[in-house]
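This is the structure I want to talk about, given as structure tokens.
Of the protein chains in this complex, all but one are displayed in their positions.
Chain naming follows the written order as A and B, and within any one chain the residues start at number 1.
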Amino acid sequence: MSVEARTVQNRGAFEYLTTKKDEFVGWARKFSLFPYPFVTACCAMEFMSVSSTLYDTDRFGAALPRFSPRQSDLLMVVGTITHKQAPVLRRVYEQMCEPKWVIAFGVCATSGGFYQNYATLQGIDRIIPVDLYIPGCPPRPEMVIDGIMKLQDRIAHDSHPIIQGTF
Amino acid sequence: MSSETPLPNPIRPAFGPDERAGTTVVSIGPSHPATHGTVQIIAELSGERIVRADVHCGYLHRGFEKECESHTWSNLIPYVDRLNYCSALINDFAYCDAVERLMEIEITPRCRYLRTLLAEYSRIADHLTCTAAMLMELGAMTAFLYLVTLRDYLYEHLAALTGARVTYSFGRIGGLARDLPPGWLERLEEILRQLDVFVGRVHGLVDENRIFIDRMRDVGVLRSQEAIDWGYTGPVLRSTGVPRDLRKDTPYLAYAELDFEVPVGIKGDNYDRYYVRMREMDESVRMIRQIAERLPPGPISVEDRRCTLPEKQLVYTEIESLINHFKLISEGPQVPAGEIYAAHEGANGELGFYLVSTGGGVPHRVHVRAPSFVHVGGIHRLLEGYQLADLVPTFGSINMIGGECDR
Partner (left out) sequence: MNVAEALPQRVLARWSSLAQEAAIAHGTLALRVAPERLVELASSLKLEFGFDLLLDVTGVDWPGRDPRFDVVYHFYSTRDFVRTRLKTRVPECEPAVDSLTALYNSARFAERECHDMFGIEFRGNADLRPILLYEGFVGHPLRKDYPKQREQPLVSYRK
């Protein structure tokens, strides 16, 4: 085989390996989520149900909560956020390190729910960027798992700034 | 990525960080697993001991009472559900009862019994949640998983009846949304048997556990006179030795016809509050079994055109039913002018609704006497003098539900 043909063949093998490496990194990242459950209201009941035995999020690697924003990467805003709670949410979001994702769990976090009044923030995306909205009042645990899986797909196809930038 | 201007502090603490030498002031919450996410406790610590505690709630104030003034009496039921969301049906029935008394409507016997059954079922769900959360915060993860799994069976079962797992909107003024589906009572008996098994396991794991007793006995002690002075009712008051229970003292719904005990504690500490709730679950199971045996047949909603929607068949064929239906939906049931305060025994204590009507379909004022709010008012007395680590089980044993506390 000529030198040119062998180089093309080797590059094909190299690209196959880097694709597999990207998939592996994506797989590892998506199944090692550390949620910060920013829990306020009724959706907490469904959050407890989805974390426990019947609808286990541990199967998806998203069970171990970290109650410090410094140690977590998935901010799950569960329940209504009021204007009084908004500075707290913003501060917690800012304390998390990149890469981080935000789930708006429940319709109150998504858009204020049916509390259209002076006290309720009409959706957390007014103060922090949101990656996934899970509507429902409260959403069924299957919906939550479906949402987490969609987010995991996105995480898997994201490129990691350090690993995939260097290698 | 930080904001350009510093974030404002939504509260004003009662004491500053440098007021006394030798003490540290820490802010626990409002985003904290042990404070159930919506309470902030500014604690002045001397070493590990809490010297002063300043409790701030209101982080979940969603404007329920203001919302009430712009919806009809029946449209409020979903809002009322989300007050004490752990035992949502009790809120529904307490509110519907208050409106029915103001309208002087008497509900059917079947509805009375079924509301009692569902209220006790909801009470079980609330006590399961409270106990599970408190035990998990102490580190007993197994007990949490047992109790939450059981609660999930309850939720699925209630979803078969009402359509929703957590917040049901099942009560209607004058009755209930629908009757029991076939097979519901059989599944109920299966769940109650599972409950006996699981709760028995939790008792075995925790009741005589040295660590549990050391952490909970003589911690967060509340005396009965102090409890009444600070407005405590419900399991917290009963744990101090005062046998006050609205279901026994001023019976409503079908409670007068049931045979049950009111469990009472001895010392008013965390252990007693835990144990009173566990015993109350047993009593609720007893009541549910009694009701399931003697549930009377008959209609679910009272035949009163002031509040009950007419049958769809009639709505499509008769003009009077059509107009009645239209008016009930668009204007709401017309409640005569007056005011009423009606209280039920919620899972946390006396849940009261104060309604003021000016005659019309929209309330003039709805006020909820929320037991959690009153309890948070006195909780600093249970925290001061104890260690920081004791804050977690004490707060858990009070069962502060954010939706009810802040409304």
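Criterion: a contact is a pair of C-beta atoms (placed from the backbone, for glycine too) under 8 Å apart; a residue touches a chain by one contact, two chains touch by 3 or more.
Everything quoted here is computed from the prediction, not taken from an experiment.
Q: From the list B:Tyr153, B:Trp184 or B:Tyr354, pick the residue that touches the absent chain.
A: Candidates B:Tyr153, B:Trp184 or B:Tyr354; residue touching the omitted chain: B:Tyr354.
Q: Among B:Lys66, B:His157 or B:Arg201, which one touches the chain that has been omitted from the display?
A: B:Lys66
Q: Quick one: say which of B:Leu180, B:Ile228 or B:Val315 touches the chain that got left out.
A: B:Ile228
Q: If I consider the whole complex, including the chain that's not displayed, which of A:Val78, A:Val92 or A:Ile128 touches that chain?
A: A:Ile128
Q: What residues on chain B make contact with the chain left out of this view?
A: 3, 7-12, 14, 56-58, 61, 63, 65-67, 69-70, 101-102, 228-231, 233, 242, 244, 249-250, 338-341, 343, 350, 352, 354, 356, 364-365, 367, 369, 373-374, 376-378, 406-407
Q: Residues on chain A that touch the omitted chain in the whole complex?
A: 83-84, 86-87, 90, 116-119, 121-122, 125-129
Here is the rule we go by: only the chains that are shown with their structure count from here on.
Q: Could you state the distance in Å from the CA-based centre of chain A to that of chain B?
A: Taking the average C-alpha coordinate of chain A and of chain B, the gap between them is 32 Å.
Q: Which positions of chain B touch chain A when the two form their complex?
A: Per the touch definition, chain B meets chain A at residues 1-3, 7-10, 30-33, 36-38, 58-63, 66-67, 78-79, 82, 85-86, 129, 132-133, 144-145, 148-149, 151-152, 155, 165-167, 402-403.
Q: Under the touch definition given earlier, write down the residues of chain A that touch chain B in their complex.
A: Residues in contact with chain B: 37-42, 44-46, 48-49, 52-55, 65, 67, 79-80, 82, 84-85, 87-92, 94, 114-115, 117-120, 137-138, 140.
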